[in-house]
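Missing here is one protein chain; the remaining ones are kept as they sit in the complex.
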Amino acid sequence: MGTKHKTPLLDDLEKGPFPSFVTEIKKAAEHSEYAQDLLGQLELSFKEKVTHWKHGGIVGVRGYGSGVIGRYSDVPEEFPGVAHFHTLRVNSPSGFFYSTKALREICEVWDKYGSGLTNMHGSTGDIILLGTKTENLEPVFAELSSRGWDLGGSGSAVRTPSCCVGQARCEWSNIDTMAITHDITHHYQDEMHRPAFPYKFKFKVAGCAIDCIASIARADMSIIGTWKGDIQIDQDEVKAYAAAGMDIQKEIVELCPTGCMSWDGSELKINNEDCNRCMHCIAKMAKALRPGPEKGATILLGSKAPIVTGALMSWVIVPFMKMEPPYEEFYDLVDRIWEWWDEYGKNRERIGELIERLGFPRFLKEVGIEPHPAMVKEPRRDPFFFWSEEDIEK
Amino acid sequence: MGTKHKTPLLDDLEKGPFPSFVTEIKKAAEHSEYAQDLLGQLELSFKEKVTHWKHGGIVGVRGYGSGVIGRYSDVPEEFPGVAHFHTLRVNSPSGFFYSTKALREICEVWDKYGSGLTNMHGSTGDIILLGTKTENLEPVFAELSSRGWDLGGSGSAVRTPSCCVGQARCEWSNIDTMAITHDITHHYQDEMHRPAFPYKFKFKVAGCAIDCIASIARADMSIIGTWKGDIQIDQDEVKAYAAAGMDIQKEIVELCPTGCMSWDGSELKINNEDCNRCMHCIAKMAKALRPGPEKGATILLGSKAPIVTGALMSWVIVPFMKMEPPYEEFYDLVDRIWEWWDEYGKNRERIGELIERLGFPRFLKEVGIEPHPAMVKEPRRDPFFFWSEEDIEK
Amino acid sequence: MAELPQRQTDIGPPHYEQFLPPVIKKNYGKWIYHEELGPGYMVHVAESGDRVWTVRVASPRLLSTDTIKEICDIADKHCDGYLRFTTRNNIEFMVDDESKVEPLMKELKEKGYMIGGIGSRISNVVHTQGWVHCHSAATDASGIVKALMDELHEYFTSKDLQARVRLAVACCVNMCGAVHCSDIAIVGVHKTPPRIEHERLRNLCEIPSTVASCPTSAISPDPQKKSVKIKLEKCMYCGNCYSVCPSMPIADPKNDGVAIVVGGKVSNMRSHPMFSKLAIPWLPNNPPRWPEVVDAVRKILDAYIADARKHERVGEWIERIGWEKFFKLTNLEFKLQHVDDFTFARETWRMAATFKW
Partner (left out) sequence: MAELPQRQTDIGPPHYEQFLPPVIKKNYGKWIYHEELGPGYMVHVAESGDRVWTVRVASPRLLSTDTIKEICDIADKHCDGYLRFTTRNNIEFMVDDESKVEPLMKELKEKGYMIGGIGSRISNVVHTQGWVHCHSAATDASGIVKALMDELHEYFTSKDLQARVRLAVACCVNMCGAVHCSDIAIVGVHKTPPRIEHERLRNLCEIPSTVASCPTSAISPDPQKKSVKIKLEKCMYCGNCYSVCPSMPIADPKNDGVAIVVGGKVSNMRSHPMFSKLAIPWLPNNPPRWPEVVDAVRKILDAYIADARKHERVGEWIERIGWEKFFKLTNLEFKLQHVDDFTFARETWRMAATFKW
């Protein structure tokens, strides 16, 4: 095979030090017609400055409403290899660890039925198998699922949960992010594969407030590990950092957002009552400081991209929850939230948008969550608020 | 005369160290039936925990649409003295300075025709003559206007402008607040007395960012003095403050919001490029520091109380304007703003609310004001914005 | 009415210059610094070397002409016949010589005037009409101010605070006082929806503007009754409909009361101006002395006094410690009502995993 289209514009992107996606497509084009025509169509887009994909149609695998993104070329005559070019979203394992054996198996299937192109990974965290035709969807699914793989979410469903590396390789993880993510994923298989929600729902799990999975920006529910109790200080190690040249006053104490630290040149003190667990001091002095003893998670709700009324970040709805199997309290909460969303949510209305439309206090009341100052940056300003019957004197 | 009603609840408020408004009403009640019945009705309100005033009717003086607030009792049989109890808003002089002669004249008129009760001053800044009946309005107005006084604003009109004491007694005033206020008031007599706007429009003038007239919270247009150029430092006086015990590092340098100051124990340095003219250092070291040389004002627009969509503070629309007679640039700006408000404003829609509804960029464009970063705390976040024909390639 | 003098219109207020004390007039725009000499007096120094001493006294704002005449007497005696009011309704007497200060202050004290309010203290309470003159009032204003200042007067006359603490009272959410940007403020609130007097409404009110007045769109036309109806669960008792249509009275003696808001400021010093935020959604109207309200203000003030740093306004203090800590230190309950669901609610939610236990 080889490249059958001239791609001068794309070729330019093979130059330069950073690894080139064009080279990747060309590699695949060596043995895939899909990839060859993808090159061609992409060159056309680069030339014309416009996409050549049509609005996706509904395609999928039997019994599932999700996991496949349908995609058709608007210039199929020119590029028949991408006339259909659907992607499969394969649910990645928690933490994105792989054995080479498993990866090779996926490659094998994909070389057989698809373009030989992937995204490792999609922004949500799926393994994206990039481009095949409709009739190959079932075979790919059969091959993969028989080897232990399943599809992730798409459409108005639970989307593939993802997490930071957590306790697998990080000293700061207050929760077992990978176990939680795995459990959630398996708990909600039906909700993931058969879209029945008003819109998508994403879970992301981070082990601490550093949030290496960006959960606060892009998960309808963000689960972020935290602790209660005092930060553990090893004063000798603190001194070692100082001796090694760290300006503890300037780099640590003065950058503590709550101003709860002090350093007299030999002892580092923390007024833990005022600490908001931002992780700065701990991250900068990993050997000397460790999170406090009582571990759990803060549950936040609602983040999403700007469409329609502006981007949201997740905000606190449960300040502290133990996250231990079987996660009953957690699943119970999620179920109550979904019930409410299901009752009031409009089509294509994310949970955060719904709460915004109907009011956060109403959400709290109807879902049965106690108000807590941690939920707000500040209380309301304008004195316009509601009372219930029981608050009124008749 | 004397008190004709029993007022046990109000009497309690004659006790205690702070001057008592009840005592004031009683004083007036010595020679005014209005005041007597006001006491009676007020006692009733204290007892029943409810106002006894009816929604005001439209009353006023001939040729004016404003300056009088109509007020009627809902228990006129019991308290005939307050059956009508209208207030007159008399336009105070800039800066609230008075000669005793002038004050006595007002008292004389008010003793003759009114309750003998006043508010010095109303929240907008008027002299409030508190309570008289409809037929007395014309006489009060004739007596006062013949002595050089006029009514202030009410209704959908320019409201009585007011200002801080400014250059009359404050070393920091960058503009002549009293002269400006006086000029605006006289410039807009017609707009003040004959309501023709969508809603009220308030001007308030402060000499510096300390804003002793609270203009930023309660003026549709806030004029706040400021400067360009370097803060003037008298290093000897700085040292004198230090010698007198001021901790310059802690009280000044560390509280500077922009972090643009430094103090090495003998010299105070200011990186004026970074100063935002917050006035902290100047106010705390009045002898040592003085505002920079080029004086003018920042013009801000839009503050108001929370009804209907929430409180607004005024925000910057012109970063710097020289405020010197005849204030042409200023009046031209105001006229353009009013024209726009007049064209698009709904009934009872303040200028700030209108801008919010139609969009600040649109306001800037249509009123002809150049965008400037000083107008915003931060640029927009979501990338949803408009382009004009001239920005588009056809 | 024949004896009435010739009325004039649109003459505007008299020119301020005629009301300026000579020392002020002479040194207008030429002041170079000032010094606070005590809780109630200060001196301003001019380039010329001239000085003006100002003595400030409290006023209940609601003044009888008798009292005004009395202060005129004092000003005539000590101040060449001039005086001024401050933007917070205090009275200022100015003299041009140090020797005149003492006799002035002596007489003021003798006559029972309360000297103070200058500097980092509690100055007069900006407030509104209340039951004295407004139809819209959910509480009284003057009564609360008196009760409050009787309790806090020492912070006017002598004790100082970390910074100015500006108090304000507004008798309804129209907020004619500067409640929305005050350190600690009180606002009259309703707790129940307006009642519709259909008969009167038909004649008195315009239906479209009544419907339009409601910020939550709770009001809709009721064509059958030729009146309007209210979706009760949408009403947050703002009373704006009543402002527009008198046939929708909202006053309800059993349930009207006050809310306490805190942390607002106006000055740009150090920090930007701040809106007040809700601290206590509702306290009962208990005239004549509103003990629950006075207690609550005291509690908040005490927490501030105990914990704030020098020069720190209430709002700056709370921003530093965080609202979760504020509720802890003041021992106030955090309720559903504190959680914003109005126009800009979302900017108030804690979009961060960081907060204090």
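When the chains are written out, they are named A, B and C in that same order, and each has its own residue count from 1.
The working rule: a contact is a pair of C-beta atoms (placed from the backbone, for glycine too) under 8 Å apart; a residue touches a chain by one contact, two chains touch by 3 or more.
Quick caveat: nothing in here was measured; it's all calculated off a predicted structure.
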item	value
Partners of the unshown chain among those that are drawn	A, B, C
Candidate in contact with the missing chain, chosen from B:Phe79, B:Phe201, B:Trp263 or B:Phe360	B:Phe360
Sole residue of A:Pro80, A:Gly229 or A:Pro257 that reaches the chain not shown, by the stated touch rule	A:Pro257
Residues of subunit B in contact with the chain not shown	209, 211, 216, 222, 224, 226, 228, 257-259, 273-278, 298, 300, 303, 312-316, 319, 356, 359-362, 364-365, 371-387, 391-394
Contacts of subunit A with the absent chain, listed as residue ranges	9-10, 12-13, 15-25, 27-28, 30, 35, 38, 42, 45-56, 63-64, 69, 71, 85, 87, 91-104, 106-107, 110-111, 116-121, 123, 125, 130-131, 138-139, 141-143, 145-150, 162, 164-165, 167-171, 173, 176, 178, 182, 185-186, 189-190, 193, 209-214, 216-218, 251, 255-257, 277-280, 283-284, 286-287, 290, 305-311, 313, 346-348
In subunit C, positions touching the absent partner	268, 272-273, 344, 346-347, 351-354
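Methods note: only the chains that are shown with their structure count from here on.
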item	value
Inter-chain centre distance, subunit A versus subunit C - centres from mean C-alpha coordinates, in Å	48
Between subunit B and subunit C, centroid-to-centroid distance (C-alpha), Å	12
Where subunit A touches two or more other chains, by residue	381-384
Subunit C, residues touching no fewer than two other chains	173, 180, 215, 238, 275, 342-343
